Every structure is written in structure tokens, then in C-alpha cells.
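Complex shown without one protein chain; remaining protein chains in place.
Showing chain A:
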Amino acid sequence: MSHPDKLIRKGLPKGHFKDVAVRFLLGGGTYFIVLIAALLFGKIIVDGAPVLFKAEAPFVDFDFLTAKNQTLHVFDDAQGTRHQLPASEYSEYLKKNEGKEIFNEQSYSYSGGGIAGPIVGTALLTVGSMIIALFFGVCAAIYLSEYAKQSPFIHAVRLAILNLAGIPSIVFGLFGFSVFVLAVPVITAAPSDRSLLVIPLLIGDYVMSFQGWNSSLMAGCATLACMILPVIITASEESLRAVPQGFRDASLAMGATRWQTIRKCVLPFSLPGILTSSLLSIARVAGETAPIMFTAAVAAKDDLPWQGLKSPFDLLSSQVQALPYHIYTLAARIPNSEYTQRAQFGSVFVFLLLVAFLSAGSMILRAKLRAKLKW
């Protein structure tokens, strides 16, 4: 009986219309949000998908994903045919057609070629920061969940985590800039002028100079790691606490030490959960722009990060392109025209696809894990 009050009273219940109106209003608002979200995704998909996908096999325009980013030159030749060439092909064209005139030439920076540089840079930044954040984050979570008792220290740690989680990303940008770019110690033979402090190491000419890592992949990773640390700690701690207490008690009863218990009986069971929730943090790290604007990202770079390096360490101390910063540049610095739309909507589409995969993957994995792990 879905309407028990009908048994008692005939007709519509009192206040029925008010009831319907309120429901309609609330539901309308809810579906309005959903509609806006759908429109937003729709616009990006409609304009972005044709850049990445093609009608004929192999259906995906791999050039867009693997080519370097270049300036796009748009011009007419004497026959009135319109050419759109990225910088490298443009110079070839000029060489081949020497002496011929071209008309109506316009160039659009960042709009030609593909987005390999930003994709690779984002991947490097994400992987680097996740390695740092996962290491420190999981260790901190182990302490909080396995060792910690009520103490002023724990209280301070919890307060710090809570506060770190609320700090705006641009403040992390300021922090990363003043600490990792300008102040962390490096070991070098030739300290910079603006070094804060120089400590002689007594090995050759080497000194420890507090001069920072400059704007580099390393500084960007460290900044992002600091930003994501509270999220990782909270998620890992939740995952560790989900392991039943009985596991630990049994292990300790068998005479295992605390560390053996953690290593053999807690970590293996909580690791899938930790990794799943960190997938969501990866999506967040990949999407951040403000913290890397001054610490790692560069708008235009000719080489991929590993090209032209003398030692592998140069990779860490070089600037990289990054997808979010690339999108910022595309949106803020170049006009919107039919020639720049390919780069603009294509980049956004790829970026959104990436983030969507990461977050959807984490949601699905989490659901599966919850279903599987029943203690």
C-alpha cells in the first residue's frame, strides 16, 4: 500500500500542491546542475573530439598526441589556396617555393603540431609528486593509525593536516616558489649570489648553498607533493584502519613485533585501498595549475624533457611544459579563431579525458574493492 493515507481520507492529502511545488522546485534545481554539467561536457566533446578522433582507421589522430608543440602559420599562396602549416613544415615550404610570394600571412603561437610536450611534462610532474607524497604520506598514516596515542604531538599533526588541506593552491605556489625555487640547499662548487647561507663541506670546493632548485621539475614535484600530502594521509589512514583489529592481535599474539605485524598483516591488505584513493589524488595533481606556474612550468619548449641532456639529473632540474599550464596559455594569450580552436579544444578534450579516466577508474576500483574485501 503506497498511499496509506488514502485509506483514511478521500481526495488529495492536505497541502498536496505545496508538496508537489516544493518537490518540483528542488528537483528542478538538481536537474539544472546536471544539465549545466552535461552542456559543459557536451561543448568540449563536440569541439574537441574531432581533433583527436578521425573517421578512418586507426580512428585516433596519434599525431596530435605525439607531435611537438609549434607555432601555426596560416597564409595564402598566389593561387589563393590557404595553407596551415606548423613552423617546421612552414620553413620547408618556404625553402621549396623560394621566390614565390605568399599573402595574408598570420601566425598563431602554440597552435600547430601536437601536445606531446605538455602531456609528457604533466606525466613527469604527476609521477614525481605522487612518489614523494605516497612515500611520506603512507609512512605518516602508518604512524597515525598504528602507533599514535592521544598526545600533544598527534594533536598538532592532526591540526596541521586539517590546515594544510584548506590552504589555497596559489599560497602553495608562493610557498613552493620561496622555498623550493629560491631557498632549499644544493651542493655545488659555485654558489649563487643570492644564496641565503653557504656551508663549506670540506670536500674539494663543494659547499652546501641554500639557493634553491630554480624553476624545475624537481621544485614542481615537491610543491605538488606538499599540496597533496594531507589528502594522501587521510585516505591512507582510513584504508589502514579498515583492516580488522583481529589481524593485528593475532599476529602480535604469535610473537611478531609491531613492525612485522604492520609489514605482513596490515600493509598488504590496505595497499589496494591506498592505491585506489591515490588515483583520485593523481587526477587532482594533474589538474593543478597555480602551484606549478612559478615552480616548474614553462609555456613553450622546443625539446621533450629528456632530449639534449648530459646527465639524468638534468631532467630533474629542467623546466617542463604541463597540460594545465598549456591550456591556461592557450586560453589567455592567443585569440580564439578557427585556426586556434583545434589546439584549444583538442588540448582541453585530451586533458578532460585523462582526468575523467583517472577519477572514473578510482571510483570503479573503489566500488570493486568494497565488494571484494569483506572481513
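Throughout what follows, contacts are C-beta pairs under 8 Å (C-beta built on N, C-alpha and C of every residue); 3 or more make two chains touch, one makes a residue touch a chain; residues count from 1.
One rule holds in what follows: contacts and distances are computed from a predicted model.
A.B. asks: According to its UniProt entry, is the unseen chain "Phosphate transport system permease protein", "NADH-quinone oxidoreductase subunit H", "Nitrogen fixation NifU-like protein" or "2-oxoisovalerate dehydrogenase subunit alpha"?
C.D. replies: Looking only at the record, the undisplayed chain corresponds to "Phosphate transport system permease protein".
A.B. asks: Return the single residue from A:Ala160, A:Leu201 or A:Ala300 that touches the missing chain.
C.D. replies: A:Ala160
A.B. asks: Tell me which residue among A:Val186, A:Leu271 or A:Val355 touches the hidden chain in the full complex.
C.D. replies: If we include the chain that is not displayed, A:Val355 is the one touching it.
A.B. asks: Who touches the missing chain here, A:Leu94, A:Ala123, A:Leu174 or A:Leu369?
C.D. replies: Answer from the full complex: A:Leu174 touches the omitted chain.
A.B. asks: Which of A:Val51, A:Leu85 or A:Leu182 touches the chain that is not shown?
C.D. replies: A:Leu182
A.B. asks: Suppose we count only contacts with the excluded chain; which residues of chain A make the list?
C.D. replies: Contacting residues on chain A, toward the hidden partner: 13-15, 18-19, 22-23, 25-27, 29-30, 32-34, 36-37, 40, 43-44, 76, 78-80, 82, 103-104, 136, 139-140, 142-144, 146-149, 153-154, 156-157, 160-164, 166-175, 177-179, 182-183, 194, 226, 229-230, 233, 245, 248-249, 252, 257-259, 283, 286-290, 293-294, 324, 327-328, 330-332, 336, 344, 348, 351-352, 355-356, 359, 363.
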